[in-house]
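A single protein chain has been removed from this complex, and every other one stays in its place.
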Amino acid sequence: MSEFEESGIGEECGVFGCVAAGEWPTQLEVAQVLTLGLVALQHRGQESAGIVTSNGVNPPTYNTLKGMGLVNNAFPPEDLLKMRSCNLGIGHTRYSTTGISELQNCQPFVVDTLHGKIAVAHNGELVNAAALRRKVMRHGVGLSTSSDSELITQLLALTPPMEEVDAPDWVARSIFDLAGEGDTEGWVVSSESCSFQSIGAKYYREVMPGEIVQISKHGIKSLSIVPRPEGDLPAFCIFEYVYFARPDSIFEGQMVYTVRQQCGRQLAIEAPTEADVVSTVPESATPAALGYAQQSGLPYVEVLCKNRYVGRTFIQPNTRLRQLGVAKKFGALTDNFAGKRVVLVDDSIVRGNTISPIIKLLKEAGATEVHIRVASPPIRFPCYMGINIPTKEELIANRPEFKDIAGYIGATSVQYLSVEGLVSAVQGGIPSIQKGERISTKPSRRVGHCTACLTGKYPVELEW
Amino acid sequence: MSEFEESGIGEECGVFGCVAAGEWPTQLEVAQVLTLGLVALQHRGQESAGIVTSNGVNPPTYNTLKGMGLVNNAFPPEDLLKMRSCNLGIGHTRYSTTGISELQNCQPFVVDTLHGKIAVAHNGELVNAAALRRKVMRHGVGLSTSSDSELITQLLALTPPMEEVDAPDWVARSIFDLAGEGDTEGWVVSSESCSFQSIGAKYYREVMPGEIVQISKHGIKSLSIVPRPEGDLPAFCIFEYVYFARPDSIFEGQMVYTVRQQCGRQLAIEAPTEADVVSTVPESATPAALGYAQQSGLPYVEVLCKNRYVGRTFIQPNTRLRQLGVAKKFGALTDNFAGKRVVLVDDSIVRGNTISPIIKLLKEAGATEVHIRVASPPIRFPCYMGINIPTKEELIANRPEFKDIAGYIGATSVQYLSVEGLVSAVQGGIPSIQKGERISTKPSRRVGHCTACLTGKYPVELEW
Amino acid sequence: MSEFEESGIGEECGVFGCVAAGEWPTQLEVAQVLTLGLVALQHRGQESAGIVTSNGVNPPTYNTLKGMGLVNNAFPPEDLLKMRSCNLGIGHTRYSTTGISELQNCQPFVVDTLHGKIAVAHNGELVNAAALRRKVMRHGVGLSTSSDSELITQLLALTPPMEEVDAPDWVARSIFDLAGEGDTEGWVVSSESCSFQSIGAKYYREVMPGEIVQISKHGIKSLSIVPRPEGDLPAFCIFEYVYFARPDSIFEGQMVYTVRQQCGRQLAIEAPTEADVVSTVPESATPAALGYAQQSGLPYVEVLCKNRYVGRTFIQPNTRLRQLGVAKKFGALTDNFAGKRVVLVDDSIVRGNTISPIIKLLKEAGATEVHIRVASPPIRFPCYMGINIPTKEELIANRPEFKDIAGYIGATSVQYLSVEGLVSAVQGGIPSIQKGERISTKPSRRVGHCTACLTGKYPVELEW
Partner (left out) sequence: MSEFEESGIGEECGVFGCVAAGEWPTQLEVAQVLTLGLVALQHRGQESAGIVTSNGVNPPTYNTLKGMGLVNNAFPPEDLLKMRSCNLGIGHTRYSTTGISELQNCQPFVVDTLHGKIAVAHNGELVNAAALRRKVMRHGVGLSTSSDSELITQLLALTPPMEEVDAPDWVARSIFDLAGEGDTEGWVVSSESCSFQSIGAKYYREVMPGEIVQISKHGIKSLSIVPRPEGDLPAFCIFEYVYFARPDSIFEGQMVYTVRQQCGRQLAIEAPTEADVVSTVPESATPAALGYAQQSGLPYVEVLCKNRYVGRTFIQPNTRLRQLGVAKKFGALTDNFAGKRVVLVDDSIVRGNTISPIIKLLKEAGATEVHIRVASPPIRFPCYMGINIPTKEELIANRPEFKDIAGYIGATSVQYLSVEGLVSAVQGGIPSIQKGERISTKPSRRVGHCTACLTGKYPVELEW
């Protein structure tokens, strides 16, 4: 278990799109494909979900389905059935960063414009939002929310349409992550490739940073509108590898699970330990723990079982039960470690208040030593690109206690993976040419990753 | 009971505004005044309610409170308390004409514009909406709903601000009905004057058609922006008098109840009856029935008591209980009419399917004759100004059965008030100079009323 | 409007039963008859509603439908359809006296006993509940609630069955109010006769106090199990006439509306007034006001219109709006009384805090005098038979202010109907032989009424 999970830190939203190639009723059922795709992206947002489908003729009809909570609750089966004759659509699963949970923030948005109706689903953060807001309002537009998505929508309404794009294909503008191929029957795009397998789609290629991709039933076309300045590397979030993405997703040609396992191996090289067993704080740290065990030659065992029903803590502060907050999330598998020296691998430490009661639990149940090995470097800086990391003062790596972090959390020893170690684990596995690559235009093939939360080096100039 | 009530026909929405003059904490509590004002306008819309309050400084803060259903359910008392330091605001109670019931349609809307934030509450129908939509979208604005209110909001965002208007006062733009004076402590405006008494306000004057009124803590200022062409009479909806408005409201210097009573008197002159008692279909027809009784000299009695808990009918069609749909709404007060000839006054007949079981009920309980007298003329034409009247084919006055309407509904006789009789009852009571009138500019003092649903003469050219 | 309504004082619950005589599918649809019957009894309880239907064979099947809130919301139409083949059943609408609102208190209850399954719906209060509880528990039964209805159910389970009663007819044990005849097609019983008209049933006869009535498809049979001791008069609640019952209900051969009108006439004799108009506090006082007007010869007018959407008051105490609590319920129909002396008839005064702001409203709107005439005597004592009257200290008639009640509430004068006047108005209209009476056994034909809340004379010895 990552402290990210404990802290409610997460990625901002997931998007998914689908265009069916065949004709109804033999074609893919788009609404069901969208639903399955969003279920596979559920880890990127659990507040609300929505889909918009269309029949794709000119002018197109649009059908919208939105609901609060998980995808499976948000879309009643009978409403999905009504969307049967649609052959393209987009979907969105929303992670709330603002804490305000309302159906009206649920995406995709549909707006009527001079160019016809546009449906927009958006995943990300506009780093120049304030400037863009001023631009739009100066043009006489009123904005009813503070969301980037409404802003993008009104920007699209203001923009003259691209010559080569037919009206229903505008829908493709919002795609910017990955692209997959639903064999001969259509095309899908998704925030993460893990959703392709859920719907029986084959992985085809990744969308490049700055690339705009147009998908129709005839296939996929790249509109490379935003060239990157010479010498300016892209900056893919390195924490997608460390924590956010699903382990079975593929970025830059490599599986996330394998990168995490490699982080564990690198950690075993950088921070070896004399111990009896290696274990994990389930579940996100498990690949790193297995990697550490393989590299170190120490046996891998399970020391904690997780109570999957535990939610938020509500115990009042002035009782002796307060300290049990984490204990109720885990049970100690005593037989596996009593009387032994344990290396416990976790994927990250944020505030440092989650790992401490776990160590106490293990020691009380008989562990003679507990060595903490963290498969990522200390987090020291805020993120301005969409991750709601705590304030600088709350991060344990910026606090005086950090000098004796082992003593502070009760561990026998604590060691982190180095920034260089993390970067080499991530970049070492990227193939020089991606498997199955078919396009020649590569707007940004040179590799780059954002490590701002670890190093303070931000990839864009910050606008205040 | 009017068939309007039975058919769910109603006015579109109510609006209310308030500006406090004093300083907090001795000033009026604006959120509570808005709430009480909206409760008094509840008959104009029960789908949802909302208020927006502001502290009125520059730039102003805005607080929004919205909810589904009746005002008393929509605003939790603890949320009203949080609005304590506000000193101006507007409110809205919504009547759904579309049948789609969603919180996101709930007004007032607040939008961020080049001129600052604007809050808008709107009650009415734009007769040139299609042209205005084209204008706004041609300017590059996207519209996310089909509502007139969003359209008005974006029109306000596009419009350059008037020179003499300070930012927080823009809020007053949405007012177009009536204006009242909250003694020395502030100013309120409302769709109907009935809400003034609820909050202890004194009636001051009416807002004229086409008049824009600006209200601030310093008082009220008229901005006569839309002069009416020479010879063009205003066209106030005559059914506000017949059914929509609350009987204690004042329009054009006269109380609605008194106009209804006068309609009953006029009806007794136009359609006298030999009978034993006069009665009402409660509750909306009661003033007309009392007027009929006074004019005719016949005694007034109650023949029906209403079950105030009855809602929609859900009895399945293929049973002998189907015909009891109306019976369960009313109980017969047999002692008052058994063995007697009854004149039953109703305010209007729309489809003709409500009055029929009432007559049957009275006859089975012992009435020897039932004479129906309707205190308004037959409705024959659709309304394009916001009232959802049934289609022409559904209106009983346009159907073949109308030739023998008495036989069709089972009455001994049926007679309607004439159009001339209705107009004279309405216009005869309007004082040449309104009591307490203080302003000299009168954009449209010459009297005119819309009778389109009765005569087919529409006050504006219709845009298709 | 009665202060009873304002205070939330009400009757405890309504019960309704139906047995169809024909065969399905031509027979009455029992579930729909029960539903319509309960809607007509809705004024006796709005907290929850339930029905239990049966196919009436041996052993019978039972189907239960329960829900919170009003009848129309509690029973989904599709669930009623599933009950189509049932031919007898009972229903209940619940008024909460405890303030605890839970579906598990919703009646009817069904229990499995040695005698088969019994369904019970209960309306009333057991004055010897404590003794009966001890008896049942001493027998080894556990009681899971404090409700009288569970107690009755376990008493029925303990009781040996009556010889002449077949199992499905046990259902009739719970009936104790009135009986009506659904022409040739079946039989219904109800707490009040007002519900008969809703379903097209004819009034047949009343159930006597202490009488047990058994209803089957063959008709109705009286089981006079509980003879009344010589000289012991029955004690029907006199406030059913004054306020609780619907005006179109019949008790003891007379219509409630007519009794209320007679109270108004009697009041005009006891407390005549020099004035210009007579009016009512709508709606419950209207028959008394019309009676007063008829007897006195003064014209009857409406002075108040009611805002039917007003619910509970939630205005915070420390504001000048507090005193407006009642004003928002009513609008003043100024034209009808400005410059005039008004006699305002109300049906009862409980705490005295409702009438005061109404008088203020009328005076501020121009009434020169306001004379309050109350169509019932002052309430001075608590009720132990099921009505949640306020404590003795809260009743205005027991407080020092009562000496100058007119001054206290701001009226020009105040006068009440005498106890003797009320009793004569009620008992004077009871026919010596009820119309349509067919049974010879009359366990308690001698008339008696409970006036304990007015006189302190309770009809049973109180158990503490």
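Each chain gets a letter, A, B and C, in the order it is written, and its residues are counted from 1.
Keep in mind that, in the parts below, a contact is a pair of C-beta atoms (placed from the backbone, for glycine too) under 8 Å apart; a residue touches a chain by one contact, two chains touch by 3 or more.
Remember, it's a predicted structure, so these values are computed and weren't measured experimentally.
Peer 1: Over the full complex, note down every shown chain the hidden chain is touching.
Peer 2: A, C
Peer 1: May I ask which residue of A:Asn63, A:Ser144 or A:Gln197 touches the chain that does not appear here?
Peer 2: Per the contact definition at the top, the residue touching the missing chain is A:Gln197.
Peer 1: In the whole complex, not just what's shown, which of A:Pro247, A:Pro272, A:Pro382 or A:Gly448 touches the removed chain?
Peer 2: Touching the chain that is not displayed is residue A:Pro247.
Peer 1: Can you say which of A:Gly124, A:Pro287 or A:Pro378 touches the chain missing from this structure?
Peer 2: Hidden-chain contact among the options goes to A:Pro287.
Peer 1: Identify the residue among C:Val110, C:Ala338 or C:Ala406 that touches the chain left out of the display.
Peer 2: Of these options, the touching residue for the absent chain is C:Val110.
Peer 1: Check each of A:Ala20, A:Val33, A:Ile51 or A:Leu65 against the chain that is not shown and name the one that touches it.
Peer 2: A:Val33
Peer 1: Residues on chain C that touch the omitted chain in the whole complex?
Peer 2: Given the touch definition above, chain C has residues 102-104, 109-114, 118, 133, 137-144, 153-154, 156-158 touching the missing chain.
Peer 1: List the chain A residues touching the unshown chain?
Peer 2: 29, 32-33, 36, 39-40, 42-43, 46, 70-73, 77, 80-81, 194, 197-200, 246-249, 255, 257-258, 286-287, 290, 300-302, 305, 307-312, 314-316, 319-321, 324, 327-328, 331-336, 361, 365
The rule is short, and it goes like this: only the chains that are shown with their structure count from here on.
Peer 1: With chain centres taken as the means of their Cα atoms, state the distance from chain A to chain C in Å.
Peer 2: 63
Peer 1: Using CA atom averages as chain centres, what separation in Å is found between chain A and chain B?
Peer 2: The answer is 52 Å.
Peer 1: Where in chain A do residues touch at least two different other chains?
Peer 2: Residues of chain A never touch two or more of the other chains.
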